[in-house]
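Left out: one protein chain. Kept in place: all the others.
Letters A, B and C mark the chains in the order given here, with residues in each chain numbered from 1 onward.
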Amino acid sequence: MRRILNIVALGAIIVAGIGTYAVNGEQNQDDWMLHVDSNEAVWKNRAVRLSATDMDQSGQDVEVSIEGSRFVNGSYIDEVMQYRSDIGGQDRSFARALKQLNYAQQIKTEDGYVAIGQKGQDTLVLLQSRDGNMVERTEFPNVQSIVDSGWGGMFVYDGTVHIVYNENYELTNQHVAVLDVATTTIDTKKIERDGVLIEYVMGETWGFALGDGQRTTIGKDNRYIPIQATRLETVEADDGEAYSEHMSLSGLYVYDVEENRVVSLDVEQEAIATNVFGDTYQALLADGTETNINLKTLTETSRTIIQDEVGTASYYDGLLYHVSPTEDGAKVDVYDGADLVSEATVTGKEVNPDSFQYYVY
Amino acid sequence: MIEVLGVKKRYRKKQVIEDVSFTAQKGEITCLIGLNGTGKSTILKGIMGLTPFDQGTVLVDGKPIDLNRVAFVPDHSTFPIHFTIEQCEAFMRDFYPTFDPKLFARLVDEFKLFPEDKLNELSKGTLAKVNLALGIAQDPDYLLLDEPFSGIDVFSKEQIVELFSSDLMEDRGVLITTHEIEDIEYLVDKAVMLNRGRIAREFDVEDVRFIHGKSIVDVMREEYGA
Amino acid sequence: MNLLKLIGWELDRVKKIYGLLLGVLITIQFGWLAVFLWRNTVLNEEYRREGQSLLVVFHSYLMSTPYILSIGIGLIVMLVFSGWIWYREFWGRGTFMMRLLTLPTKRIQLFISKFITIMMMILGLIAVQWFALVIEYQIFTTWLDGQGIRQQDTFADIRQLDVFSLLYPTSFVNFIIHVMLIAFVVLTIFTFVLVERSLWQRTIFSPLVSIALIGGVLAIPSTIFYVIEQYLFMDELALILVIGFLFSVATLTIIARQYLQKKLSV
Partner (left out) sequence: MIIQFNTRAPVYIQVVDHFKKKMALGELQAGEEMPSRRELATELKINPNTVQKAFKEMEEQQLITTERNRPSRVTTDEHVLKRIRTELVDEAIAVFVESIQELDVTMDELVDKIKRQYGEGNLNDRSTGS
């Protein structure tokens, strides 16, 4: 019997040690709370993620939604459950097909999902699916030059898929590839550049991201394609070496498919949030005004939405979620077009609020 | 009784036990005789389940072996060498419900052992006595001894031999393996001779003396052609 | 009851070495702490003379060779001991193993008692390491405050450091999952030993055969996983992983039990 004391002794050490770790290790996340004052429907599958900015707060991101609050990277089990609930039962075959391609990119048009990806070293694959279930697959063999180069993004114009790519990864050597599904051939044309280059096409998502299944639908014959523009600048490094670095340009830019050149929309201010749907390119500017650009005629209309200071904002399902920090957390206003459709507040207990950043997901 | 029925065992290439069957009665001392390395220990270990037989079955009193009722004393210690005799006894008391401390104390006294000695401080003879004491103190129905006398000093041998004729061994089934029969010629009831992996002879020792006037050694000489 | 006694005896036999191991690890860690603090104190004096101020980070104390070395030693010793806890019984012509195998208890209890012993020793190490960390941090901060040296990171941040995020993940559920993985490694080593010790009389290649058998068993779930991994999404993959894990655990346990009951040979 005396030997059983060994178990008790070691057992005590374990319980004490692991116990103290478990107790103080556990960050308690329900300090945070999302309170929606009106129109909860808008918040159905939205969440506000908080991440600590300064150092003395342990870097444990928290996500609050109308269902409650949870750790962003909680336990493996939480993560899997969260992933499962985010995606829901929505059909996965399109995404599954996409998963097997490298560097896959996809957009959603009125005709359904369109995606491109790389297979092997020299084949480009086009996937099209109306409902996400039936997937048509077209392979474009021996297009080494396109596959083995930087992809700037894709768009659909008069029913055919176009890819912006930088031949052997040189930003100054940008082309547009036009995919001819019937003949499975691709012809390309160089983009005449006048100093402004395409960093990437707006509105498409990388990878097989299933997350936001209800992504906005983009028109399939917009003449003008919204892009993030960039410029090559030579920079003097301190050791005298000059190298060129590309700087993203603020302001709004589009690519004119017919003229095959980049057009600036001479908007000086920085775009806080952008959204592309149908034939509209929507952007919330730093001064609180929202401009809507028609992607067929390039006509602009704008209206002021936010009077006071603009915090962070993002578009979801055509709605604008605007976050502005307050003393005990943050306030989120939701706009549908110009009118305010919902207000919500995020509050935290005895936490100094300004040491947190807030993103709406 | 212990029944060994149609047992076979192969070590790597050698078929050590071809086909062995024999019995050992409770209350009798049976001696399994065979030259060195002919599988005597393997048979004992097989009976105890320490080494699986390739084929054949072992029954004790008609049932598979009940380790509460059978004790095994191999020719080397079965406890870590840094254990003291006291620790060995404590271990036995912890796990063998039938272990009899009084019986063990009597054996310790008879063998003049010192409980606080460590096993690695003991001579081979003393170690054999400790092993035997631990086995007997289990108060088993059957006691299996593997070469209890090999390589131990004369005095220890004498003490052990005396044990077999004492009340401690009465109505227990004892199965001994040895290849030196002289020490226990008068102790054995039944002899089982192993040769080339088979049971060559199985006989009641007193009958053979009565009928053929032969001692066990004589029969061994005949069987193994010394 | 027998199980508790068996564990009691296993721990009894390993007490001294385990104590020694803990002692060595603690001496290394606290010794290094002393050196680290001393060095920085001296450095701080120099900085002060030049009018600058020194910033010291707990992180750099932890993420240093001596500290990682001490954890490495603990890990290796426990890995080796997972095998040795069996092999020492076969030492010297299989002495104690004979005693264990002829105990009037179910043989599976031998397996369970040794398994629990190892797991308790591992958890003991993790527990002591946690105490060490807490104390080290206290000493670290009080000493540096005393010296007026600026510090940066918090105790909570050690969670992000790679080895500590494994040992002390933010969520306790993850901790339990990590412990289960450690248990799986121990199970694999146990199975290897039992298979090897069952075949050693039959073939001199028993270790190879044993590795092949266990490798084969574990290859099945891993190849399946490797093949279908590209078609599945995170939640489906998680499910497959769990199934594969359970399959492997079940198979290894069956093999271990089978060899322990029927084939083990002394």
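Here is the rule we use: contacts are C-beta pairs under 8 Å (C-beta built on N, C-alpha and C of every residue); 3 or more make two chains touch, one makes a residue touch a chain.
On a predicted model such as this, the values are computed, not experimentally measured, just so you know.
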item	value
Among shown chains, those touching the left-out chain	B
Residues of chain B (touch criterion as defined above) contacting the omitted chain	27-29, 161-162, 164-167, 169-170, 185-189, 206, 209-210, 213-218
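Methods note: only the chains that are shown with their structure count from here on.
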item	value
Separation of mean Cα positions, chain B and chain A [Å, integer]	80
Length of the line joining the C-alpha centres of chain A and chain C, rounded to whole Å	40
Interface hub residues of chain A, defined as touching at least two other chains	3
Chain B residues counted as touching two or more neighbouring chains	94
Contact set on chain A toward chain C in their complex	2-7, 10-11, 13-18, 20-22, 25-27, 55-56, 58-60, 71, 73-80, 83-84, 87, 92, 95-96, 99-100, 210
Chain B contact footprint on chain C (complex, rising order)	2, 5, 9, 13, 88, 92-93, 95-96, 98-99, 101-105, 201-204, 262-266
Chain C residues touching chain A - in the complex, by the definition given at the top	4-5, 7-9, 11-12, 15, 120-121, 123-124, 126-131, 134, 152-154, 156-157, 159-160, 168-175, 177, 230-235, 238
